[in-house]
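A protein chain is absent from this complex, but the other protein chains hold their places.
Order of writing sets the chain letters: A, B and C. Residues in each chain are counted from 1.
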Amino acid sequence: MPSGVDVKGPKPTRADFATDQTVRWCPGCGDYSILAQVQKVMPNLGVARENIVFVSGIGCSSRFPYYMNTYGFHSIHGRAPTIATGIKVSRPELSVWVVTGDGDGLSIGGNHLIHAMRRNLDIKILLFNNRIYGLTKGQYSPTSEFGKKTKSSPFGTAEQPINPLGVALASECTFVARSVDIDTQHLSSIIERAARHRGTAFIEIYQNCNIFNDGAFEDFVAREVRTDRMIQIEHGKPLVFGKERRKGIRLRGFHPEVVTIGESGVSESDLLVHDETPQEPALAYLLSRMSYPEYPVPVGVFYRADRPRYEEIVEQQSIQATARFGAGSIERLLDSGETYKVT
Amino acid sequence: MPSGVDVKGPKPTRADFATDQTVRWCPGCGDYSILAQVQKVMPNLGVARENIVFVSGIGCSSRFPYYMNTYGFHSIHGRAPTIATGIKVSRPELSVWVVTGDGDGLSIGGNHLIHAMRRNLDIKILLFNNRIYGLTKGQYSPTSEFGKKTKSSPFGTAEQPINPLGVALASECTFVARSVDIDTQHLSSIIERAARHRGTAFIEIYQNCNIFNDGAFEDFVAREVRTDRMIQIEHGKPLVFGKERRKGIRLRGFHPEVVTIGESGVSESDLLVHDETPQEPALAYLLSRMSYPEYPVPVGVFYRADRPRYEEIVEQQSIQATARFGAGSIERLLDSGETYKVT
Amino acid sequence: MSTETEVVPPRAKVTEIDTVVIRFVGDSGDGMQLTGTQFADTTALVGNDLATLPDFPAEIRAPAGTLAGVSGYQISFSSRDIKTPGDQPDVLVAMNPAALKTNIGDLEEGGILIVDTDAFTEGNLAKAGCKTNPLKDRSLTGFRVFDIPLTSLTLQAVAEAGLTGRQATRCKNFFALGLVFWLYERPVDYTREWIEKKFKDHEQMAKANTLALLAGYNYADTTEVFTNHFRVRKAQLLPGTYRKITGNEATATGFITAALLSGRPLFYGSYPITPASDVLHELSRFKNYPVKTFQAEDEISAIGAAIGASYGGALGLTGTSGPGVALKSEAIGLAVMTELPLVIANIQRGGPSTGLPTKTEQADLFQAVLGRNGECPVAVVAPATPADCFAMAIEAFRIATRFMTPVFFLSDGYLGNGAEPWKIPPKSELPELDVRFRTEQEGFQPYLRDPKTLARPWAVPGTPGLEHRIGGLEKEDVTGNVSYDPQNHEKMVRLRAEKIARIASDIPRVEVFGKDSGRVLVVGWGSTYGAITSAVEELQEKGRPVSSIHLRYLNPFPANLGDVLRRFEKVLVPELNLGQLSMLIRARYLVDAIGLNKVQGKPFRVSEITRAIEELLRG
Partner (left out) sequence: MSTETEVVPPRAKVTEIDTVVIRFVGDSGDGMQLTGTQFADTTALVGNDLATLPDFPAEIRAPAGTLAGVSGYQISFSSRDIKTPGDQPDVLVAMNPAALKTNIGDLEEGGILIVDTDAFTEGNLAKAGCKTNPLKDRSLTGFRVFDIPLTSLTLQAVAEAGLTGRQATRCKNFFALGLVFWLYERPVDYTREWIEKKFKDHEQMAKANTLALLAGYNYADTTEVFTNHFRVRKAQLLPGTYRKITGNEATATGFITAALLSGRPLFYGSYPITPASDVLHELSRFKNYPVKTFQAEDEISAIGAAIGASYGGALGLTGTSGPGVALKSEAIGLAVMTELPLVIANIQRGGPSTGLPTKTEQADLFQAVLGRNGECPVAVVAPATPADCFAMAIEAFRIATRFMTPVFFLSDGYLGNGAEPWKIPPKSELPELDVRFRTEQEGFQPYLRDPKTLARPWAVPGTPGLEHRIGGLEKEDVTGNVSYDPQNHEKMVRLRAEKIARIASDIPRVEVFGKDSGRVLVVGWGSTYGAITSAVEELQEKGRPVSSIHLRYLNPFPANLGDVLRRFEKVLVPELNLGQLSMLIRARYLVDAIGLNKVQGKPFRVSEITRAIEELLRG
């Protein structure tokens, strides 16, 4: 059961999760669609609104909490995971969500993201990756393509972009997924799975910034080409894609290759079968490196594991210590140590 | 040729690289051995002392620059990669080294490390991993084992340690290696290879802190057991280890397994062959996840790639822009934009 | 490039005026910043003095038609010397109801109001929260209202370019610009050329925008909507070559000039943040100059890299706004301890915390002077006008390299985005930046000081024989080795303080604007210069016993500041904060400085200052 579940009361509706604040993203921004999916998923979770907290940093994406009729904290640039940590550790029963951007989460806030994930706090992290700094009007971000020309890189960037999923895996994250703003069904299902995961869930969401980086993902997310250029990975199923579902991914040593079922003797049984929960996330790592145009772009849950959660261990330690030493009191506290009386 | 190479003058000796400062590490600290190896390698590189800069953060390990008779900058906690970046970008001809600890480099400084690596600046990063905070007297670090009891975790930690090599790989680092303080020969050879690599080189060095975390690596680095519990990986060679070199690593799907050559029909040709320079670092990733006691602990160069360096691209852009627009001058600068005359 | 333009003599009745203040307001998508900038550029070229005040919304593009989405650009231009963008507009061009609603309160009684009637739809009125249509409810009776269907006129005008309806609609700002060009006798040539260059790969767009511009101009010229138009003569500017420049442009230009003057390359480490990002954008274009820009992963990395670059012998520069400075404060301490030249540019914005990111404020002075752990003195300079950013940027590096110290450069959103004509100085008038590295091995000690400035030598890697180590631990006097000695610590703390104090003898004394003594002295710093000086000038003309000084050096203060302060009965310190300079002055000179404080994310109006002075004179 996800944190914060409260089964009393009538089931809320999607509208219950909308606030009275005017949404202030640019018309056409991918953020709208993500907001809609989150609002749609919320009622399914059985968590009362008052037990949900959305925490964000700074960026267009980070305005998200204003539009959710839950508790919300629009904090400072890059620091949302730290605030979420404090909330979750001190109030483990709450359902805590972090909304961040590629700049907020991977540039200034990269370190907090990493450490929050390795602690496996039961928080849900939605990273809106538009491969640009939206709010500050169009500088490159750590996920911008190499050589990209932006306001701050008129001659092209000189940096290798970072792969958010790779970072999540290196951070021992226990739920690592990717989806796309406009694939609403896929997105909502992944969000819901993340919500139900117990531990840190990380979702990279490709999000179009139609003002400063329009069409960043168009090459493969456009409706016409999507089925041929993206692949939905599913636990226990072979990696099949394509309009007629005749294409697939086969492994050659460590090297994935695109094959066509029925050609050169390839059958479905030759294909790589996705496993979300292997002992080590090597497969997830490999999938995370696949990119267009060499490969179809994978979306779905790359990796998932069950590991004790930070806040839970901390709680257990308190319970055990209390059982062992008895509950503390002011008198005990003040009189601890070597005391002596003066009369 | 490594940066800063200057072939004039007589070849310096190891002693030329020692300063007059008393080394102030605890007697028996692993840092001594690393210092000795670095001082030993330096003369081989053909780089004049004045063209070398050691930059560090804060920690026991970060005192390193004081003991190198080169230029040195003992900066602030976690920020060495940023200072090194400024030096390297503005002075690409210098040989720039970063010395950091597991706290300095992976806790407070984790983000800078990541971004420096993905930029592939031609800097060499030595991370002294003693799995503890030495200088502040014994708190746990991001590499401390789960459940470890320290001054700040009297009931045991609640966090999954982070794998430095995993972080380096996720950061698209172009040279990822590991060695051990007391294996002086291996260490010096890896340091030298790092020095000769063109691009960011990252070496995790297991280092014993005999005061606050004595014997952290003893289980597998102790001289008696080392050959059985560690494995030196070498490019193009099968993964063999053990006193009689009869053990090896074989792959089962994505799962490495320890096998004995000659038993159950296993021959050397069944073993995994190390490749430092594959297209994608999936093998390196897999090796980086192997740990004692399930596996022998790998040391050596895990991954290596050749990619343009940040400072080099920046230089190129300047050269190209100058070729295209002509060199700037004060007059041109001030008169750029729309000017008009008032008489 | 220099352009010579000629005003087409128009036919309608002409009224001469000295000074006009126009404000363009519309949706963020309406191109108001562009319209304002074009108007300003042309106005500069025709030879007026001018000052501008862009006003950005906090959102990139808040939903069309909402109050939050209103973007504005105010320009004041004149045949006389002017120092502010004007207290209140004489002319308001409002592209929709939201823009009208949020700005009408500022328009002068009897001012000209130009509105796009097409935008006053029920939907837009609702989005702006208007219960009734202001064009019809008689609420605008105090103004000269020109209600023009700008959108439909534009659509007609650009029809032949064959754009989509949406694209065509977006040309309406050029139509409005054409109108206003006619109204103030400005030529359209410069903007035409600009359009052609800008849209050289979008022929249709170029054509449509040009059509709209001309249509606007001709509409005004041929219809009888406007019965007269206005002439603002050329200003009596000092002879020379001029350029309209914003503060952020001047800042970037100044820093590059410092590099060229000193022969040391500029290294700019920065992380984007409003309103400082434009400095990064600007500097990153100058690749054919000795300039390298580094967009860091955060502000700490940005300053760390700048310190590294300084250490390597470059002019290390880092730029940001207040929250970024907060993050840099630990590293500034490192630069203080290692005594490296470093400039920290803070383009201040409204605080605290994220505050009002797109608005101006002067509330980071304490942070600059006192905001670090330990005794951690740095020099602080602040430009007074957009063009002054150029001079003070150079000055910042002059001090940094001469004294081997970090220097704060305190600009703000108003200076950074505001523009004015800048008289380009001939190279011969630029200061000298005599920067030398130590190379002699003989007698080298990393912390051996210049007896006059107390600067330590700049000994950069690559210099044989000068290998040495520096860092953030306390340094031993002269040798620079780590030292925990108590007496040495006290000595070094005092030496670092003394070094900064000595800068006072290397900077100009403050000059009093007006009489040398009297009833009231107004003391300003930074971007309030224009408003303060205009106010004081106005009152001086009326014979009031008021003078002013403007501090461009905040730490140390100019050597004669105390003397000057004591020659006046009362001291008034107008600041866009709750009294930060006031406090520093009170503490230092025990003078009862009185604050005039405004914290609204907006610059002072001249009238606010005159009123306060009058009150003090009365009281």
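Couple of notes before you dig in:
Throughout what follows, a residue touches a chain if its C-beta (ideal position, glycine included) is under 8 Å from a C-beta of that chain, and two chains touch if they have at least 3 such contacts.
Predicted model only: the values in this text are computed from it and were never measured.
One chain is not depicted; across the entire complex it touches A, B, C.
Annotation: of B:17, B:97 or B:140, B:140 touches the absent chain (contact as defined above). Only one residue in the set A:215, A:253 or A:328 touches the chain that does not appear here, and it is A:328. Among C:25, C:153 or C:327, only C:327 touches the chain that is left out of the view. Where chain A meets the missing chain, the touching residues are 19, 21, 48-53, 55, 58, 65-66, 68-76, 79, 81-91, 93-94, 111-112, 114-115, 314, 317-318, 320-322, 324-331, 333-335, 337-343. Remark: the residues of chain C touching the chain excluded from display are 57-58, 68, 321-323, 325-327, 329-330, 333-334, 336-338, 348, 350-359, 361, 363-364, 366-367, 370-376, 471-474, 482, 484, 486-487, 489-490, 493-494, 496-497, 577-578, 583-584, 586-588, 590, 592, 598-602. Residues of chain B in contact with the chain left out of this view: 22-27, 58, 60, 76-78, 107-108, 110, 133-137, 139-140, 142, 151-155, 211.
As a convention for this text, only the chains that are shown with their structure count from here on.
The touch graph of the protein chains shown is complete. Ranked by C-beta contact pairs, the top pair of chains is B-C. Centroids built from CA atoms put chain C at 44 Å from chain B. With centres set at the average Cα position, the gap from chain A to chain B is 29 Å.
Chain centres here are Cα means. That of chain A falls 40 Å from that of chain C. Shared interface positions of chain A, defined as residues touching 2 or more other chains, are 107-108, 110, 142, 155. Residue positions 287, 297-298 of chain C each touch two or more of the other chains.
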